[in-house]
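Only one protein chain is missing; all other protein chains are in place.
Chain IDs A and B follow the sequence of writing; residue 1 opens each chain.
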């Protein structure tokens, strides 16, 4: 669609309407984050102020408690050092990285097979994956708990990792399947005629050209592992918690002790990686979201 | 591709899915048919030098532990858990239907049963948030498409945030703002001049804020998909519509919307699936007093010291049935298409 020709003819009121609408939406989308990031450097009476939210902007109480300085890192110190949030951050790093790598390894192999098979059973595996994809994670968790207690593997990181990988598989398979469909079949077939077995063709010819799709899928695997609350909060013991369940368990305890700002600081800390992710991978995220839609 | 190669490639993935998705579903079904052991009680007589003897009833921990070790599932309960008050509540509904003061009374009393309360919120969330988010997303997509190129990037960046954010964290951020001492909550009190106004206190306002959160976090996905769809609208068709004299609105109505219709089905499907498992915002908003969802019920049964596996299992099975009902139209259509393709 050629926007140039269309936009030239747009009447002024419509342009104003569009602009106002977009401004409202961007504020709606971005303001909560900006506000919370800003507020995380204040003390609690400022950020949660009954009198006036101007306190949060000027940091009235923060100045009073902090020798006239209107910013404070107390929340961050409390969360990261006092309450050992770094431990949770480390766990999150281990879990997300492992989940992403394992999911992609299994997913590329499976997705490639599904894209190249074209048989009836490949189709049904995809449909089954769609049904699995729809299962609320917590229903699966209620199936894990008892066996995991019995096997004595509850509470540790590897268990969570493998569970998240499995939960992730249906989505990964779908996405990589549709990505591999976009790689011409001629490529691996000519490799096979040239003297490769199927696996060699995959390794020598497909792997070098599959990275864009793998990166996109990897982003979503990462997000799923990073954002998960249902699985990790039920499957990890309190020592091994990742960031999101840790924040949730913060909530109960810090609120009683008047340390809500610890939670706010932790929340902001956990948001930062996501910001960076969107900043650098915006295009891949957008293309990943649409790949399934346009093709599938 | 020969069968052998195919399965060699897909086996790891298949094993993971069977072990950690298919088997747990079976495990959930088995669990739901069992119930925790009844407590083994023993009478203990304790005599004190001057007070005489009293008999006390205590839980026999040793016997319980032995029983648990023997049958970790608990005892077989058949469909008992499904029918009890915490789930389908067959008897209670029978009683309500037998004696009531009209339709409103039936509705209120059924709503007060925990399973139906959760079910009604889950369904309302699904079927209110999905269309609203899609409409909002479509509007944003149209508007962004009309923007000059320079501003598109940043707008898309900010638009992605509500979707990409961890659900629990996103709901916490909003919750802190709408609390009575947060910026929005306080402003609203000020605006309506009502210092007792609290979004948490009334069920209606709690629902409204949860639904708002739902639309906020779901709209970006529809936006991105529809925006990408807009890029593929055939220019020829749009231009011939312009030559045929279609107005701006008519072009949207007769060219763009039909072109995006298949995408809309996809978006609706994905969002219905995701919204059906709504859970984190209830935790984030601490809204369980006024709004619960099926996922939250399961979570609630499992957290806490007494892990009610039977109860959680039954709710899980009912939830899975719900998912399958939700997916049924898609599955039936796929099935038909598949058969059609072969014939």
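Please note the rule applied: a contact is a pair of C-beta atoms (placed from the backbone, for glycine too) under 8 Å apart; a residue touches a chain by one contact, two chains touch by 3 or more.
The rule we apply is simple: contacts and distances are computed from a predicted model.
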Name the absent chain by its UniProt protein name; which of "Ferrous iron transport protein A", "Anti-sigma factor antagonist", "ABC transporter ATP-binding protein" or "Formylmethanofuran dehydrogenase subunit A" is it?
"ABC transporter ATP-binding protein"
Contact residue for the chain not shown (choose from A:43, A:79 or A:205):
A:205
In chain A, positions touching the absent partner
120, 184, 186-187, 189-198, 200, 204-205, 208-209
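The criterion applied here is as follows: only the chains that are shown with their structure count from here on.
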Express in whole angstrom the distance between the two chain centres, defined as the mean CA positions of chain A and chain B.
18
Can you check the complex and tell me which residues of chain B touch chain A?
1, 5-10, 12-14, 16-17, 19-28, 31, 72-73, 139-140, 143-149, 153, 155-162, 164-170, 172-174, 176-177, 179-183, 186-187, 216, 220-221, 224-225, 227-233, 235, 238, 248, 263, 266-267, 273, 276-277, 279-280, 283, 294-295, 298-299, 301-303, 307, 309, 312-313, 315-317, 319-320, 323-324, 326-327, 330-331, 334, 338, 342
In the complex, the residues of chain A that touch chain B are 1-3, 6-7, 10, 14-15, 18, 21-22, 25-26, 28-30, 32-33, 35-36, 39, 47-50, 52-53, 56, 105-107, 109-110, 112-114, 116-120, 122-123, 125, 127-147, 149-150, 162-163, 165-167, 169-170, 173, 198-199, 202, 223, 226-227, 229-230, 233-234, 244, 247-248, 251, 263-264, 267, 270-271, 274-275, 277-279, 282, 285-287, 289-290, 292-294, 296
